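To keep things clear, I will list the structure first and then write my remarks on it.
The complex appears here minus one protein chain, its other protein chains still in place.
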Amino acid sequence: MNEDWVLYEVFIRSRSGLEHKHVGSLHAADARMAIEHARDTYTRRQEGVSIWVVRSSDIVASDPAEAEELFEPARDKVYRHPTFYAIPEDVKNI
Amino acid sequence: MYTQALDSPEAAAADERESERLERFQARIDRDEKIEPKDWMPEAYRQTLLRQIAQHAHSEIVGMLPEGNWITRAPSLRRKVVLIAKVQDEGGHGMYLYSAAETLGVSRGELIEQLLSGRAKYSSIFNYPTLTWADIGAIGWLVDGAAIMNQIPLCRCSYGPYARAMVRICKEESFHQRQGYEIMLTLSRGSAAQRAMAQDALDRWWWPSLMMFGPSDAHSVHTAQSMRWKIKRFSNDELRQKFIDVTVPQAEFLGLAVPDPDLRWDESAEHYVPGPIDWSEFHAVLKGEGPCNRERLEARRAAHGAGRWVREAAAAFAEKHREPPHAAPAG
Partner (left out) sequence: MSAASESVRPEPSAEDRFEYVLRLADTSLIAGQRLAELLGHGPALEEDLALGNLSLDLIGQARLLLALAGRIEGRGRDEDALAFLRDAPDFRNVTLAEQPNGDFGATIVRQCLLDAWQLESYQCLTGSSDRELADIAHKAVKECRYHWRFSAGWLARLGDGTEESHARVRTALESLWRFTDELLTPDALDARMAVCGIGPAPALIRERWETRVATALAQAKLERPAHQHYPWHGKRGVHTEYLGHLLAEMQCVPRAYPGATW
């Protein structure tokens, strides 16, 4: 019998209009309990208005060993940023 | 066999890769980059962290007991809710820390097993008894004060999950020390019996609080390597000195005497110089010979044992009522 319960990751929306943010993890036997534990653990000081819980084992993560090939190719694509383009100061509203 | 292995070209190449990795790892730490769970790390780094975080987590959980001892007897309803909230925070901090430890590949179940079997250490301060209400004041003021001193630098620890847990913990703990000092202040401004109670608590908690910073630097085994890895940011003696310097004037404000006849102010160094610490007591308590070692572990074992059928029931219920994988879209 597994008495250790399942590890869940907790995401909290701190205020209406903001995104959910990872805040930590906890153990729970079922999803409803995970929400309750998240409420009792991570919103004791009014830290949130909405909670997501996800089983940790369901998260798929990128491999740090592949960080170079995943993220470095974006580094020289500076033309994706508005500051790349020179527009004369006289031109307004652009 | 041994030399053969060393001589083989594959082994030599592996050694070189290993030392390169170590160098790269140290360089990342020197650049103040955070190490994350899936990043490569030296086994010794992982082990040191795991030991420290687990010890810290156990301390929070065992630390609920001496203060919990006074929840039902708190002398006003205001004090009662504050103490409940504080002890509850400590449980939460234990949880955050167990979670951080779990990212290093050991389950909370295993960590708790290590605590209950007596193999894991926790802060020896919690092996002292809480005998009067004033002890709750003294713990908040001195023990939490010392803990905060230790913990604030850990917010910048090189291991991401530990540093993040410490940020949250330090934020939440900021009321702990203040509520303790407030209790001491009320007692020291109260009746003669209350003042005596406050003095007695300071007498009993002062030296154990100083010992919370660990052995002096000359005798501390892990300090140098831990500082290089930025698991530790200041030495035990530096932090202890800082604690003494801020706490002695607070005791004076209360009109209470610090129980150290040798304590003096060194004008030129601008530090208080304490008398010698009785390290034999520290080592005895660490070895399990403190006043409450047995009671604390027994209380943890009793709670864990009595809760087993509950945890099993919840797991069995979840098994029977397994919800469909995507019951409701997140929103």
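Labels for the chains are A and B, by order of writing; each one numbers its residues from 1.
The rule is simple: a contact is a pair of C-beta atoms (placed from the backbone, for glycine too) under 8 Å apart; a residue touches a chain by one contact, two chains touch by 3 or more.
Please read all numbers here as calculations on a predicted model, not as lab measurements.
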Sole residue of B:88, B:107 or B:220 that reaches the chain not shown, by the stated touch rule:
B:88
Candidates B:193, B:218 or B:269 - the one touching the absent chain:
B:193
Contact partner of the left-out chain, one of B:80, B:121, B:242 or B:271:
B:80
Can you list, in ascending order, the chain A residues touching the missing chain?
1, 5, 26-30, 32-33, 36-37, 40-41, 44
Touching the absent chain: which residues on chain B qualify?
61, 64-65, 68, 71-81, 84-85, 87-88, 91-92, 94-95, 98, 133, 183, 186, 190-191, 193-194, 299, 302-303, 306-314, 316-318, 320-321
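Note that in this section only the chains that are shown with their structure count from here on.
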Between chain A and chain B, what is the separation of their C-alpha centroids in Å?
28
Could you list, by residue number, the parts of chain A that touch chain B in their complex?
1-7, 23-27, 29-31, 33, 41, 44-45, 52, 61, 63-65
Could you list, by residue number, the parts of chain B that touch chain A in their complex?
36, 38-40, 85, 88-89, 92, 95-96, 99, 102, 107-109, 165, 168, 172, 308, 311-312, 314-318, 321, 323, 327, 330
